[in-house]
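Next up is a structure, given as structure tokens.
One protein chain is absent from this view; the other protein chains keep their places.
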Amino acid sequence: MIVFLDSHISQSNLDELIRFLKSHGIVYEEIQHQESHFLYLSAGISELQTEDIERFPGVDQVTNSVDEHPAVSSLKDSFSIKINNRVISKKHFFLIAGPCTIESEEQLDKIAISLKQSGINFLRGGTFKLRTSPYSFAGLGINGVEILANVATRHKMISITEVTEISQIEYVSSKIDILQVGTRNMLNYPLLQELGKINNPIILKRGMSSSIHEWLLAAEYIVKAGNPNVILCERGIRTFENYTRNTLDISAISAVKNLCNLPIIVDPSHSTGRADMIKSVSWAAIAGGADGLIVETHYDPTEAICDAPQHIDIDLLKQIVKPLPNLLKLWNKQQS
Amino acid sequence: MIVFLDSHISQSNLDELIRFLKSHGIVYEEIQHQESHFLYLSAGISELQTEDIERFPGVDQVTNSVDEHPAVSSLKDSFSIKINNRVISKKHFFLIAGPCTIESEEQLDKIAISLKQSGINFLRGGTFKLRTSPYSFAGLGINGVEILANVATRHKMISITEVTEISQIEYVSSKIDILQVGTRNMLNYPLLQELGKINNPIILKRGMSSSIHEWLLAAEYIVKAGNPNVILCERGIRTFENYTRNTLDISAISAVKNLCNLPIIVDPSHSTGRADMIKSVSWAAIAGGADGLIVETHYDPTEAICDAPQHIDIDLLKQIVKPLPNLLKLWNKQQS
Amino acid sequence: MIVFLDSHISQSNLDELIRFLKSHGIVYEEIQHQESHFLYLSAGISELQTEDIERFPGVDQVTNSVDEHPAVSSLKDSFSIKINNRVISKKHFFLIAGPCTIESEEQLDKIAISLKQSGINFLRGGTFKLRTSPYSFAGLGINGVEILANVATRHKMISITEVTEISQIEYVSSKIDILQVGTRNMLNYPLLQELGKINNPIILKRGMSSSIHEWLLAAEYIVKAGNPNVILCERGIRTFENYTRNTLDISAISAVKNLCNLPIIVDPSHSTGRADMIKSVSWAAIAGGADGLIVETHYDPTEAICDAPQHIDIDLLKQIVKPLPNLLKLWNKQQS
Partner (left out) sequence: MIVFLDSHISQSNLDELIRFLKSHGIVYEEIQHQESHFLYLSAGISELQTEDIERFPGVDQVTNSVDEHPAVSSLKDSFSIKINNRVISKKHFFLIAGPCTIESEEQLDKIAISLKQSGINFLRGGTFKLRTSPYSFAGLGINGVEILANVATRHKMISITEVTEISQIEYVSSKIDILQVGTRNMLNYPLLQELGKINNPIILKRGMSSSIHEWLLAAEYIVKAGNPNVILCERGIRTFENYTRNTLDISAISAVKNLCNLPIIVDPSHSTGRADMIKSVSWAAIAGGADGLIVETHYDPTEAICDAPQHIDIDLLKQIVKPLPNLLKLWNKQQS
């Protein structure tokens, strides 16, 4: 049972309601984020009628919903975040580019200049890397955070990087605009809960073998904890096919839009693992209704120290971007 | 080793070459279709040099290729078939629609009229159905073939139906323009070999758990046997995700184009199993470079006796078709 | 709705019942095999009560079951087939061995002698091969059938081979004891239906990406058509793991035994694709309750012209067989 509260419910009215629930042995959780305030009653409700609750002042609506991600579902189609005087919303298409790994300030600066010239305003770069082998380069760590913050500020771009541990959140969220949860951490619920306590938008990548349902439940962990600014990112799932690194689940775009109002972007780089396929799947994603792309880009892909085969160069990125205005008309969007 | 022959090689020159191969104990196969004529040497070649063969008159080129589907690979980018005075080629986009199952001449006629009015020239309808349960309706059989032939002729449409057994091929290929191999039969190599002996174009659906490599090897069975008119159809693969019926492998479009010149179309109906997703994935497929779509369509989807949840009605089909000219410009194609 | 008939129902009583069903527009199918005789009513039954049917003479029981494989489910735990004076039943464990491909009478004879000396009475050998590549050796065909029949007769063994086309069934079933349906044909329903018209036991391999439910529906095609002598064979499913050729689904043994009384055997060779794993998974299968094994065996695995890496030699087979009596006690079975 879900009890939606009036956004202006008084503390004393809320207290009264909660006393009632406790006195009946009802287990509940209070969920509050900028768009919604409700109580989720999970046990002890078998004898309860919706009317028993609706009579309390400050209660808006009571549903017997079995919705498993009520915080996500309660988000309205008004996703809209202001970062650095730029508004991100589902009316805009946000194109994110940059290298897999930040190698140096020079490298990132050179890439940022090219991106900016191509009209791209979102700069990604990894600095805490989870590598399958413990002998692979694991990123510049905290130094990379500073490089990314400096470069993004210099070029008036919005910065994005991945966090992999709770202990990184406080510092990274103070320096970087958007935090990313990678595919290996979609099921790391303690991390998600901590990310629910900050306000930065969170890009939540789909687990490589997670169902769409489990993905929305992971988003629920963040939204329920207080941060509604979740951007879902489809990055391919693991299947038997090995011509590509993963299998891009293009239908996830439509599925997510059926199920909630969170924006969904697509990562053509990790889903295919092949530069020669990025154009085809990027256009497919945009025409399929994606709200953005996140593309691994380097001025010289052969030099990238991580994931070289899936990086594209700036020229190819420009080709991909060219028909964007035309493609976005399909869904009444414009580029951010 | 592959020995490409001059298209005008004389019989006596060919005989001489073959005598040489036999005298050296070499196992070979002769492959000939309208575009190519070559010998595939598969055993006994360890001591052979390409020069030993190149000196024979009528030999064009000898490669030590380990290409596993040489007949498919040798097809030029000139796929072009004339059916009923209409040319199908990779410069055209072919939109195929119609019901999963032919129920009656009235039903099919009503659908055909609507499709034709929407500018669609390809009419599909199933009549030999492979159903997971032996208690499900298995189609009208031979009667359905006649209904489809009549309706397509009446409306000047190109007809498509699936064959499921060798014994059906002779009759169906005489009445119907394009024959289809379903996902359950992609590995039915005796059936594929027989389809290599006719000239009708063959739509070869991908096996639900077949890799792209295995799919091209299945096409090789048909092309090698003499029929180069193969159209590949991506229809979704089986994965752990069950929000959709299958998972559309959108990257297969790009993969196939990297690997050969066969056209590839997409089946949004079976890959998603959900009418509410057809628009999104159809546009994705077109923008991703697909050469066509095959969409289950009915004037009243709720009435369809098979696969009802994935049929769309004519109005939705019209919406999907509307931006087609614009989308096809991305790849320099036009609608057939 | 399923109408179970008395095994001695008179023709006139049956006719009367069928007239009643037809007059009410009910769609039904009559299923009869040595153990069971029933009508499966699939449409037009919405207004029907079980009492309406139970009152007819010769009707045993009427159920509103939604069991999707009633013919399979109606089989009692009395699977028992007599072949060449040897009884096969679920009280026995049947160990099948032999080469992937019959290469010559000498080869097969040599293998058969070794197997017989090891106490093995079932001889398998492939002669109609479905190969992923059209350039691979496709077997000796009809000649192989005769070799297998001769060798098995000479050594008093039970013979097994795969059929791949309807046209092979009549001849092969007259010469060979047990016919096999390979993983590529589990969904070839026309083939299954024809195999339902003979009496030879049928080994039905699981499709490489078929669910247990779909597998039992494939068995239903055979049993429903009149042949209850189906032996299921788990041979590994396709997953993301590629250390092994397929992933042996060991829990399928238990699942099948929960769902029906058909015997289930395990193919450790195709499920792992690696000789070094055959012992471990064979013992696992026996301890897990399998009713038999089918193992690719050759006197010199390196010489096998097909699937060499997964063949084991006779010595390893003897090691595997050694603890068999002890392992079978777990499930009160003995070796056949």
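Every chain is named by a letter (A, B and C) in the order it is written, and numbering of its residues begins at 1.
Just so we're on the same page, a contact is a pair of C-beta atoms (placed from the backbone, for glycine too) under 8 Å apart; a residue touches a chain by one contact, two chains touch by 3 or more.
Small disclaimer: the values here were computed from a predicted structure and weren't measured.
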Chains in view that the hidden chain touches are A, B, C
Decide which residue listed in C:180, C:209, C:227 or C:297 touches the omitted chain of the complex. C:209
Contact with the hidden chain (one of C:168, C:227, C:272 or C:297): C:272
Pick out which of A:209, A:261 or A:335 touches the chain that's been left out of the picture. A:209
Could you tell which one of A:220, A:234 or A:307 touches the chain left off the display? A:220
May I ask you to list the residues on chain B that touch the chain which is not drawn? 209, 238-240, 242
Residues from chain C at the interface with the omitted partner, ascending: 209, 211-213, 237, 239-244, 247-251, 253-255, 257-258, 271-272, 276-277, 279-281, 283-289, 323, 326-327, 330
What is the set of chain A residues that contact the non-displayed chain in the whole complex? 29, 40, 42, 68, 130-135, 164-167, 184-185, 187-190, 193, 208-209, 214, 217, 220-221, 224, 238
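Going forward, only the chains that are shown with their structure count from here on.
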Whole-angstrom distance, CA centroid of chain B to CA centroid of chain C, is 33
For chain A versus chain C, what separation do you get between their C-alpha means, in angstrom? 49
Junction residues of chain A, two or more chains touched: 209, 239-240, 242
